[in-house]
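Excluded from the complex is one protein chain; the other protein chains are retained at their positions.
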Amino acid sequence: METILEVNNVVKQFGGFTALSGVKVNVHKGERLGLIGPNGSGKTTLINCISGAFTDYEGAIHFNGQDISKLKAHERTKRGIARSFQIPRPFSSMTVMENLLVPFAFVGGKDGPEQQAEAMEILRGMGLADKAFVQSNQLSQVELRKMELARAMAAKPKLLISDEAMAGLSGNEVDEVLEILFDLNKLGITIIMIEHIMQAVMKFSERVICLDAGKIICEGTPENIVKNPDVQRAYLGD
Amino acid sequence: MISLDLLFEAVLFGILLGCFYAAVSLGLSVAFGLLDVPYVAHPALLILGSYFTFLLSKTGIDPIICGLLLMPVFYVIGIALYRFYYETFERRSSDTGVRGLAFFFGIAFIIEVCLILVFGVDQRTVSATYIGSSLEIGEYRFPYRMLVAFGIAIFLTTLLTLYFSKTFNGRAIKAVGQDEGALRLMGANPVKIKQLAFGIATAVNALAGAMLIIVGPVEPAMDRIYIGRTFCVVVLAGLGSMSGTLVAGLILGIAESIVMMTLGASWAPAVSFGLLLLMLGIRPQGLFGR
Partner (left out) sequence: MNVNEYIFFAGFVILQFVVLATAWNILGGYAGYVNFGVPAFIAVGAYTAVVLFKSISAPLVVQIIGGGILAGLLGLTVGLLTLKLRGIFFSIATVAVVFILETVVMNWRYVGGATGLQLTRPQDLWIFDTYTRMLFFVMAVLAIGSVSIARYIQDSFLGRGLRAVRDSEEAAECSGVPTLKIKLIACTISGALMGIAGAPMPMYLSYIEPTATFNLNYSISALGMPIIGGTSHWIGPVIGALLLATIQQVVTVTVSNELNVLVVGVLLVLFVVLAPDGILGLIKKWKQSSK
């Protein structure tokens, strides 16, 4: 199995507080990796280090064999790392289509009729085609989440990080988003999913990593993780 | 080269000046440093406080008392301002803050122009027993009005620092800037807390405005240079640091005093604004900020 992302002993501090202390994980190409952990365990910090929102961490991150630690976020996106945000960040003055044209323009280099057609394809796959020309600040929660993923897809990523895309959604909506993620994975995209909704994580992931207080405390298949006493302690306390 | 004597005198004067600058910046330290409100109208409200003190002192009341009397009035103004700002701008979170900035900038201009229309562009002063004479210790003369301002400054800074560390509301104010969620869990209403903080910040401005007109003459356009002095102090101290305000004020005061002595008064504005630019460039979190 080829390694697409190598996180090597990443340490991230905020002033006196250590958010990540020596995280080491290898992500395989085409994998569906679940990332769980209680609030404050460092999941989002880890994602921010991978995506380049933070560049002042210790340790190294390699993507497709290359050291990306010095690269800014937009450069990493161009290399193939895309992410969605926990709290959706739409370009609210733009329509859904225009939202997607931003990554098309800045990652792909073109935003003409061809790209608009591609964008419609992506939206169709997410069930958002009829909202393409609606201003994005008028979308519902689940539509915003889907648009986040659609926008990430417009960057033609090799690795997609989904940061709690299902938080606050109803049961049906969770299934909708899950199906989208499965479809994307079938296209060959490696997906790291951060989620609190355990059933979604179990259904989706081939491998699960559990983070607590900035360290990886357990790694394994969904079934093993659920049974692991350390994981239970991390979530439920002693 | 300047004589050591003159330098020492400049430093002493700078200490007095610095404490004054620190007190004048306390309101901004709370409103911008703790609450993150783009309160560029703070110096304009400071000057407004000076003019109200001027008006009130015409009835014969001592300027310091005027300042104290004005504090509850300004407290109400502050609460109203914050409420308005919150309802109009912060609630609708979609904007980057252009509107909030433009709003306060507009308010500052409106205040300044109204002052010009009502009072004219001439300088205004107040009189009191301690204005005009100096305390002489050895060869050095300390103008009494500076000493009075120094006293008020120390009093205000101590009062606020104690309030923020010892009282429940005060600590809530310090916390609301960092973690609104936790505050809500504790049962406190973040909006009410921020409102209270803004009210306090504006009330402080009333007394600071009184200090300003005690220390020297005041004219409507002074809010412009005080943008530099107050933001310099707050940025130098670091957002969220109340005690740092005093240190930052001292640094600014001494720097301005020395520059004024060596290069002349016309270079004074460049000191605060230059220091501000320098800090933004090399250490934007300030000396003590988070």
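The first chain written gets the first letter, and so on, giving A and B; residue counts start at 1 in each chain.
One rule holds in what follows: a contact is a pair of C-beta atoms (placed from the backbone, for glycine too) under 8 Å apart; a residue touches a chain by one contact, two chains touch by 3 or more.
Owing to the predicted nature of the structure, the values given are computational and were not obtained by experimental measurement.
S.K.: Out of B:F52, B:Y75, B:F103 or B:F198, which is the one that touches the chain we can't see?
M.R.: Within the whole complex, the residue contacting the unshown chain is B:F103.
S.K.: Out of B:L6, B:V113 or B:L159, which touches the unshown chain?
M.R.: B:V113
S.K.: Consider the whole complex, including the chain that is not shown, and state which of B:I131, B:A175, B:M261 or B:L277 touches that chain.
M.R.: If we include the chain that is not displayed, B:L277 is the one touching it.
S.K.: Taking the full complex into account, find the residue in A:A82, A:M97 or A:A200 that is in contact with the omitted chain.
M.R.: Residue touching the chain left out of view: A:A82.
S.K.: In terms of residues, what is the contact footprint of the unshown chain on subunit A?
M.R.: Against the left-out chain, subunit A lists 51-53, 72-75, 77-78, 82-83, 85, 89-94, 98, 101-103, 105-107, 111, 151-152, 154-155.
S.K.: Residue-wise, where is subunit B in contact with the chain that is not depicted?
M.R.: Interface with the chain not displayed, on the subunit B side: 32, 38, 40, 88, 94-99, 101-103, 105-107, 109-110, 113-114, 116-117, 224-225, 227-228, 231, 235, 266-267, 269-270, 273-274, 276-277, 280-281, 284.
As a convention for this text, only the chains that are shown with their structure count from here on.
S.K.: Could you grab the centroid distance between subunit A and subunit B? Build each centroid from C-alpha atoms only and quote it in angstrom.
M.R.: Each chain reduced to its C-alpha mean, subunit A and subunit B end up 45 Å apart.
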